[in-house]
Every structure is written in structure tokens, then in C-alpha cells.
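One protein chain is absent from this view; the other protein chains keep their places.
Let's turn to chain A:
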Amino acid sequence: MKLFRTLLIAAAASAAPLPALAQSITVDITGGISSPMPIAIPSMPTPAIAPTPAGDTAALGRQVAEVITNDLRNSGLFQPIGPSALGQVSFAQVTAPDFPHWVGTGAQALVQGFAQANGDGTITVGCYLYDVFAGTEMTRQGFVVSPANWRRAAHKCADTVYTRLTGEGPYFDSRVVYVSETGPKTKRIKRLAIMDQDGANHRFLTNGQNIVLTPRFAPNQQTIVYMSFVNDRPRVYVYDVGSGRQRLVLDQANMTFAPRFSPDGRFIVFSMAVNGNTDIYRVPATGGAAQRLTTSPGIDTAASYSPDGSRIVFESDRGGTQQIYVMSADGSGQQRISFGSGRYATPVWSPRGDLIAFTKIGGGFRIGIMAPDGSGEKTLTDAWQDEGPSWSPNGRVIMFFRTAQGSGKADLWSVDLTGVNEKRVPTPLDGSDPAWGPLLP
């Protein structure tokens, strides 16, 4: 069932942006937060107030604008002026903005739109981006969704604005699976939970009876691979999001852990501990025989595929301390790439392929990035214990978890590649091991 459709609202929609506009108004994503772009997002009017199961279209129009405001603010690249600080826009003004008024607000860009109930039970959210000083339209899109999915329409609109103004790929319309934690430090209860990237639509997937760790989405996001202590035998399972059923990936006695899907979804790479020695293996996602990829006597773990599936980055202490290595997907050509001071753990390949995020251990635990050849190392965070990085779908933001000294309480955080825009991700309880899924289909 296709819940989501994208349409161009009018033939006039700018398929190819005007070069002059591209020069006049863009956001520099590499320069840090020196000057976030002021952008106005007034409440979205409705042509006719109509009830929907998610509220009437007037209320939805305001909520959509609020979600867009929140997304753009979280990116660190914008200084949004949201609906609570702006007056109501008429439906007629959506396509004919009062530009002199918007110049007066200090906004350089303007996001307008509408929320409309269609006869078939769906709603349309229109999304328009304007260059305030030039007085011109930059792009427009419309999103048809079921009313229950109104937040996705808002994220799609925010993605449209973000992509048009930064030149980067979208990432707001995506979800996160993570480990929700509660209880005393010596007896933490850990449950799988799933939510939108902004914390909305939160849902628990497991009941906390067993410790669960390291969940990772399959590329199609219909299944999640993770590790569970079912019957006190820690092993890798696949969880089906639709049915809630779980399946043991490899039926044998040893501990299996640190699983991750290949980008095409055909394989699961994981670690297995046999008599105190941990190596990396892969197994067909549908089950079958495991193939051993590493044979060192050290701890080889935390494997992560390159986005083209040809290589695997992992950590190993074969040289004495935890360091990052890269190998071909068949296990050949293992090569160390980290050579800085301290130890390196939990490497994760960016979906863009250009960077590897990791946990840097030395003094504290910090999140860092480097190129796949080990060059250009940079540390992004500084706290007592940050670990477990996971990439946004566009490879511009990293989510990780931060554990507090003493209490052991952990929270989810995000940081962009500049290292400046660091934010806590809201969760109902404590959280760890976030895995940011790909853009929703």
C-alpha cells in the first residue's frame, strides 16, 4: 500500500532552479554556525476547514509549520521564525507572498504552504519556498498523505527546504531505532524502541524481559537486527517490525553480537565469540551457513559495510589496542587505518561513503570522523563517555549516546560534522545504541 505520494503542484514548479537564485540565497554547511539563515515559517492556512482523524485542517496547518520549524532549527543551519511568532497568512497569499512584510521580519527565506482535505480521506500539504529579498519562488512541492502521516508531510517539506538551500541530501523524513533504558545502574531494563528522528511517534518494540543491544535497520526498514539475551544466551536476532516476531539468525551455542545488514540487505555481518576469541562472520539474511571473515586471535568486532557493499570497516585489538581496520567484503586485504594516539572503536561508514565515524578512547570517550584511508581525523564531541555513532541518511549528522559519570544514565545526542551543533534527542526514558535508518520510502 502506497501511503505517500509526491506531486508537483503546478507546471510552473521550478524543476531547474534559476542560477541567479542559487547564487543569491544558499546556506554554507561547512562554515559552522557563524550565521544561521533567518527563515520564516508561518502557520499554513487551509482553503476550507475540514475535520480529519488527526484534527481539522486548520490545526494541521499550524502543526505542520511547527514541525518544519523544529526540523530546521535542529539542523543548526537556520534561525527559524516559527508560527508562534508570526501572524496568520491567508490562503491567497500562499502563492503571492507579501514580500515587503517578510523583509521587515529579517527573514531571508520564507516557507509557506497549505493543508487541504481531499475527498478520498487523504490530505494535501503544499510546500513553497521563497527568496524574500529577491521576491521570487525557489521551489514548490505537494505531499499527499493519510491524515495520520501528517508529520511525514511536514518532514518532507522541511527536507525540500533544507535540500534546496544547502545542496545537501534530505534527512528529516527518517526514523531511529534504539535501546530505551530505565532502572538502577546494576539492573538496567533495556527495550528496543523506534521513533521518528525528532522523537515523535515513539513506540516500544520489546517488553524489557531480556537485555537487548545494538539494534540496526535493514535497508528496507521492515526488519531490525539486534542482540538479545533470550534465555541468558546472548545471540543475534532479526525482528520483524510488522508482525513483532523475532527469529534467531544462527542457531548455535556461541555468543553472537554486533550485527549489521549489508547495504543490499542480503547479508548480516556480525561477531561471534568462540572460546574467548571473537571474529567477524557473515550469514545470508534469510539464514544459512556462516562464513568466517577474520581469523586473528584478537577481538574483531563492530563491522560496518561501505555504502557500495564492497568493503567492511571494523575494530580489532590484534595489534595490542583497539584500532580501526578496513577489509574487502570477503575478508581479504585487511588493513589498519587508524594511527592517532589512543584507541578507536565502533567504526561506522557514512552512507555517502566519504567518512567513517568512530568512538575515540583516550582520556574520555568522544565521537570522531576520518576518511576511509584514515586521513583527516577530527573529534566532534567532548564529554565523559560518548560512544556508538550512527549516521543520518544524508551523512551530515551523527547520532550517538552519552553516558553520565556515576549514575550511568545514558541519553541520545546528535552532532553535525562541524562539531558545533550538538543537541540532545528527546526520548521518554534514557537511551543508548541509536541506529538512524535510511530516508523513508
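One rule holds for everything that comes next: contacts are C-beta pairs under 8 Å (C-beta built on N, C-alpha and C of every residue); 3 or more make two chains touch, one makes a residue touch a chain; residues count from 1.
To be clear about the criterion, contacts and distances are computed from a predicted model.
The complex lacks one chain in this depiction; which UniProt name from "Peptidoglycan-associated lipoprotein", "STAS domain-containing protein", "Amylo-alpha-1,6-glucosidase" or "Aliphatic sulfonates import ATP-binding protein SsuB" does that chain carry?
Record says "Peptidoglycan-associated lipoprotein".
Hey, which of A:R188, A:R352 or A:K378 is the one touching the hidden chain?
A:R188
With the full complex in mind, choose from A:Y237, A:F257 or A:W349 the residue touching the hidden chain.
That would be A:F257, which touches the missing chain.
Touching the hidden chain in the complete assembly: which of A:A273, A:A290, A:A383 or A:L429 does that?
A:A273
Can you tell me which of A:A200, A:L213, A:L248 or A:L429 touches the chain that was removed from the display?
Within the whole complex, the residue contacting the unshown chain is A:L213.
Identify the residue among A:A158, A:A285 or A:A345 that touches the chain left out of the display.
A:A345
By the contact criterion defined above, which parts of chain A meet the unshown chain? Give residue numbers in ascending order.
So the residues of chain A touching the missing chain come out as 184-188, 190, 211, 213-214, 229, 232-234, 255, 257-258, 271, 273, 275-276, 278, 299, 301-302, 315, 317, 322, 345-346, 359, 361, 365, 385, 387-388, 403, 405-406, 408, 432-433.
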